[in-house]
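Just below is one structure, and these are the notes that go with it.
One protein chain omitted, others in place.
Think of it as A, B and C in the order they're written, each chain with its own count starting at 1.
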Amino acid sequence: MHLYSFFNDYSEGAHPSIFAVLEQTNLDQYAGYGEDSLADEAKKLIQKHIQFPDAAIHFVTAGTQANFITLAAMLKPYESVVAVESAHINVHEAGAVEATGHKIHAVKGVNGKITIPEIQQVLDFNHDEHMAKPKVVFISHATELGTIYSRQELTELSAYCREKSLYLYLDGARLGSALCSSEADLTLADIAKLVDAFYIGGTKNGAFLGEAIVICNKELQENFRYILKQRGALLAKGRLLSAQFIALFQHDLYFQLARHANAMAGKMTKHIESLGFPFLTPSATNQIFPILPDTLIARLEKLYGFYVWSRIDTQHSAIRLVTSWATPEEMVDRFLEDLAKSSQDVSFSS
Amino acid sequence: MHLYSFFNDYSEGAHPSIFAVLEQTNLDQYAGYGEDSLADEAKKLIQKHIQFPDAAIHFVTAGTQANFITLAAMLKPYESVVAVESAHINVHEAGAVEATGHKIHAVKGVNGKITIPEIQQVLDFNHDEHMAKPKVVFISHATELGTIYSRQELTELSAYCREKSLYLYLDGARLGSALCSSEADLTLADIAKLVDAFYIGGTKNGAFLGEAIVICNKELQENFRYILKQRGALLAKGRLLSAQFIALFQHDLYFQLARHANAMAGKMTKHIESLGFPFLTPSATNQIFPILPDTLIARLEKLYGFYVWSRIDTQHSAIRLVTSWATPEEMVDRFLEDLAKSSQDVSFSS
Amino acid sequence: MHLYSFFNDYSEGAHPSIFAVLEQTNLDQYAGYGEDSLADEAKKLIQKHIQFPDAAIHFVTAGTQANFITLAAMLKPYESVVAVESAHINVHEAGAVEATGHKIHAVKGVNGKITIPEIQQVLDFNHDEHMAKPKVVFISHATELGTIYSRQELTELSAYCREKSLYLYLDGARLGSALCSSEADLTLADIAKLVDAFYIGGTKNGAFLGEAIVICNKELQENFRYILKQRGALLAKGRLLSAQFIALFQHDLYFQLARHANAMAGKMTKHIESLGFPFLTPSATNQIFPILPDTLIARLEKLYGFYVWSRIDTQHSAIRLVTSWATPEEMVDRFLEDLAKSSQDVSFSS
Partner (left out) sequence: MHLYSFFNDYSEGAHPSIFAVLEQTNLDQYAGYGEDSLADEAKKLIQKHIQFPDAAIHFVTAGTQANFITLAAMLKPYESVVAVESAHINVHEAGAVEATGHKIHAVKGVNGKITIPEIQQVLDFNHDEHMAKPKVVFISHATELGTIYSRQELTELSAYCREKSLYLYLDGARLGSALCSSEADLTLADIAKLVDAFYIGGTKNGAFLGEAIVICNKELQENFRYILKQRGALLAKGRLLSAQFIALFQHDLYFQLARHANAMAGKMTKHIESLGFPFLTPSATNQIFPILPDTLIARLEKLYGFYVWSRIDTQHSAIRLVTSWATPEEMVDRFLEDLAKSSQDVSFSS
């Protein structure tokens, strides 16, 4: 057993305030399958936060589900998606998008982010009916490597996609952390204006489960519930999702929780940098990827849970440390102490 | 607003004992995606209840998801499913099974139950490669019409399917109610022996959400988690599902809740029969379908929520009344009083 | 070996005039994948015949392919097709439409033809997102039972579909025979005006292979070649298809061949009726379904190839006799003689 797990941001259950709303509403009778009055309330709260009253909002249980359902709604049978190689849909969804019949064109990206020239290259290459037809650009914010898009980057990407008649879709599994990053200059309202659809991740930011799909582009709003039902995403007790989003968005909870997660990761980053260790990517969100000597990693693994992410050279690897709304600061401190101590030992011994 | 809704068995949240387990485990860290230790515990409890230690068990969020995933795991691309016309997969899942590529052969059935001659007819007709190849027989227990299979019926069906190399799959959305029916002679252990796979419905029997897919046939067990992931059914916080099934099966809760629901429906049935009204199907579970004069239905609809199920003649319709673990007996009594009173008024006035 | 096979209308190869065009063009070089100049020529000929210069036309190899491709182009993931139970897509395409993800709602029909009240019933029942959403009405002309739609029937069906925002699709595997039936009052031009898409069957009317998909509704025309390619329907030597359609439509060949097939079936019908035998359906096309004593059928089966279609009572069955462009009149005469003789013998002996 580890002292603490930094494996991910979904090791604990739900934030107590979320629990409270579930408990308050528990014995009331509500309509099923997402047509409950709590859903109306939760949607209004989100529409207000994103400053987009015409957005259609649907609650689903998980990110993979949010992704393949929204992409399926966007695509004709022969249309395809452009994404970076490290994109969740490309590597960690067991071929879910392909299982709905669509190809993903994977491009290299830079620090987990897609670039316009890469998309253009895909368009240039896939130019006739012998190839799949690119129609959606998929991005994650924060990316799978902890980085975020700047306002300028997303604005340019959005303009490019609109010019090329491509839809822009944003995976917001860790949207809270991205928005609350110390380097963030993008707001929820900006995003809603710039993309065609996105989702606001609840599971990795304090909810038991729940992602809010937001469809900004009106031409994509029609009959969306049919796809939700067909793909198994409509819950009989949809209230379970809407109640949690009320808790997250009626006050500032969604942002508070993300700020805490970021603060914990930031503290780690600062300390690890001060010890002289480099990072795989520049991240100001709740996932960080320090590069450490393998001997040091081996020591830390005895005490803490985390993934060894990628090998750097014969003696060093990047690890992934993830913090969350639930990460106790004392555990961060303890980890940093142990890191400092082990680091010293290692350097003495080597 | 209605005094009480008999629309369905998922209008309330979760039973307090379920809440309690969620709360106790909330801040503990668990592994993600269904690999938590709570899942191990929940699976062992279920294996014990079904007396089938080799069964593979997986928790998913909803019945439609359980159905199309398990069927997809059972079928080659050209294989198909036989089910009654009223089967949930045939009418109320938005074409989810077809969306995974498989045809459903719908047969009439008797009181919501499939018969062997009907299946044989499908096999006789679909005999070569110009037709889809029937491979799974789908049944619901309780059925969508509130009826249940007897031990003899399921035993014969199972033997027939094994002889014909067909898989037998049982949708247990309302399995608790079926098992606890006053007319039930089938146990959980019987079912596990007789079918290839089934699911134990939690959502309609006290859980917030959650269905336990049980795969008895070993040849269907391999790599099941791949399909779960690909179809969006693996939850990051899978603990939310396993914790609830611990609550349901560590003691007798699953059966207690079902017994309460059945008792409430039974009380209604007895009373309505005593008033001389017939029923659409003979049901001893938590869904009943009395046939009432339309004028009487109109009066009741002002006070209570329920579905008008099907028209019987120009002046009568069958309605569906559903009770649950959460249905207060006082609401049942009140409904029956109002029914008796309205019934008298209507007969006087007509 | 049979003296002659009346099993179907595809037992022989291609009509000699078709052969001739293939031979004339054989060593010329043409562009691949349907972009050959012969395709342009064939399309213009067909557009002229159907009096619809804006129709998009694509040549594919087979009827099942034409059906599932065109339906896939018409449907969103959650949309479905309404067809009669006997429809080719419902029984004889191995679940091809479901394999593209779409449900078929099967209705009884009358003599193989769909009726408006049946469609309306499907719409009434499938009214919300828990059900698949009916979007296409599928008909065959001639039907799988040899019957044809009248101009009035198709006009009403078309008006109904347009009112309900349903697409109307016509499977023309045996369109030639339908158009040339003695009872036909529908022309190719009528059909093109009344449906959204249809196909002109070549394989069963003299071609080696080839069906011409005609898309009349402009909103369905875009990017159709992508689906053709993706579903394996674009031939490298597409010229093989277009050359054959030039042969069929540059003069009157398509109609001549169908008239011959119909004349042969008509002769059989008249003669069989005169012997006092009834028919399963009233057919004036190249498929007829006489009902004969089983003893008589057994005798005929020794000499001729044909399918026993359906059992009528303990001593009688309907058989299917199919004629084609290639059926020699002498074989028809011989069959009728043998039938008359056997019929007499049978009646004497019984």
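Operating definition for what follows: a residue touches a chain if its C-beta (ideal position, glycine included) is under 8 Å from a C-beta of that chain, and two chains touch if they have at least 3 such contacts.
Predicted model, so just to flag it, every value in this text is computed and none were measured.
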Of C:V122, C:L145, C:L240 or C:L296, the one touching the omitted chain in the full complex: C:L240
Of C:H105, C:H130 or C:K204, the residue in touch with the unshown chain: C:K204
Interface with the undisplayed chain - residues on chain B: 33, 72-73, 76-78, 100-101, 129-130, 132-133, 223, 225-230, 234
For chain C, residues in touch with the removed chain: 4-5, 7-8, 10-14, 16, 19, 22-23, 25-32, 61-65, 68-69, 93-96, 99, 203-204, 208-209, 226, 229-237, 239-240, 305, 326
Missing-partner contacts on chain A, residue numbers: 77-78, 80, 91-95, 98-104, 106, 125, 129-133
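In the analysis below, only the chains that are shown with their structure count from here on.
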Chain whose Cα centroid lies at the greatest distance from that of chain C: A
Where chain A and chain B are represented by their mean Cα positions, the distance between them in whole Å: 34
Separation of chain B from chain C, taking each centre as the mean of its C-alpha atoms, in whole Å: 42
Where chain A and chain C are represented by their mean Cα positions, the distance between them in whole Å: 52
Per-residue overlap in chain C, given as positions that touch at least 2 other chains: 77-78, 100-101, 129-130, 132-133
